[in-house]
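Quick one: the structure is below, questions incoming.
The complex is shown incomplete by one protein chain, all other protein chains being positioned as in the whole.
This part shows chain A:
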Amino acid sequence: MVAAGQDGPRRVLTAVDRAARAAGLRPGLALAQAQAMVPGLAVIAADPEEDAAALTRLAAWCLIYAPLVAPDPPDGIWIDVAGAAHLQGGEAALLATLRRRLARAGYRVRVALADTPGAAWAAARCLHPETVLPPAGQRPHLLDLPLWALRLAPDTVSGLAQLGLTRVAHLVDQPRGPLRLRFGEEPGRRLDQALGYAPEPLAYLAPPAEHAVRLAFPEPIGAPETLARVAGRLCAMLAEALARHGLGARRLDLVFRRVDGLDQAVSVGTARPSRDPAHLARLLTERLPQIDPGHGLDEARLSAPRVERLGARQLAAPGEEPDPDAMAELVDRLVLRLGPGRVFRRSPVESEWPERAVRRVAPLSPATGVTWPADLPRPGRLLPVPEPVAVLAALPDAPPTAFTWRGTRRRVARADGPERIFGEWWLAEDEVAATRDYYRVEDETGARYWLFRDCLTREGARWWLHGLGEA
């Protein structure tokens, strides 16, 4: 199937699908010639306006990932993920999620992430369909690409090809003066934009106006303290708006308009819906150092793209149970500081194997009241990997009389055990025959260790040190 549009007096193909491409059809081909090549070709009329509208709709959908999104007709979308990638677990994870979700919606897309819009444009179209170029390391990746990857007009590309310039590397080495005389500003400007030497303002979509507040400044601002004050005022305004609707924010986007058009944005997420202006402002302020004010910022816009219902509530009286919202604020700040997955609680698992007896749970998961069985003594530290020890055992089934760990020999004064633990064969097949005999031993100085002997190997039991210290 192809789409055909009018180009002057001729009707030409404007877009082709995969089957048509396989049949040798390309955009720009005359429709009559295409129909001669592929009899029975399905043709629909091209509708550039509807295409652009669809692209804008898709771009608006991308706003769930980052606050700054710009459609790039005819077939691209720019997403400025600076300050927002951490919400998806990093840049690579963001690209993977984006591509997967678009694929599920029926879009075949190529995604790339780079320092500049130009480099990302080139990488998305010429490199691997899911590329992350390293920060400040895009130059070597770009040099090998063909010149059209710099978004040059077809005429310019063919003109340069006549001079023998076909790759980006060729253009980099050319003196600029003669080039400008012959082809105008375009090649040099596009090259600088891709490499980050020249700025490139993009026409970002304005997010839907729901739950958004803005402040315009008579004079451009830029001082960090001023930005923090602006964030505070916007948070207060937004909190008021959210309170009227009984909502709390789960994500906040703060966008500053820079005088040169290079918008700057930061986003933060919260673990529970919140409309506490002080808390939200504090979260945003942590991220403000990422804003590059350049020659000044003349407008700020704060929006809450994700909101959840949050009813009115009373403040906790002193001495009451700790306020769950207060804990949520702390968790938000810690997650912002350390990254997702690094703030957690530990919860018991019914497993005899010490390594499996603990699992991480979400920091705000409800308290279960469950703890580990109190009758089994357990060490204070568990070595992540048991360390082998050389032992001197008087009898095969008795605790050792001495052992050597990390090069130091310790004589065992007292011991207790064994506590036999069987392999959990329903979890791992090779554990059918695995057993561990744990011994608590105390050396002559009174230090206590948690040793075990595994009964797995044919050449005899091996001894390991697994835990240290015990109450």
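For this structure, a couple of remarks:
FYI, a contact is a pair of C-beta atoms (placed from the backbone, for glycine too) under 8 Å apart; a residue touches a chain by one contact, two chains touch by 3 or more; residues count from 1.
Note that contacts and distances are computed from a predicted model.
The unshown chain of the complex is recorded in UniProt as "Damage-inducible mutagenesis protein", chosen from "Na(+)/H(+) antiporter subunit C", "Damage-inducible mutagenesis protein", "Extracellular solute-binding protein" or "Aldehyde dehydrogenase".
Looking at A:L215, A:L330, A:A402 or A:I421, the residue that reaches the missing chain in the full complex is A:L330.
The chain not displayed touches chain A at residues 322-323, 326-327, 329-331, 333-334, 337-339, 342-348, 354, 357-358, 363, 367-372, 374, 376-384, 408, 413-416, 440, 442, 444-448, 467-471.
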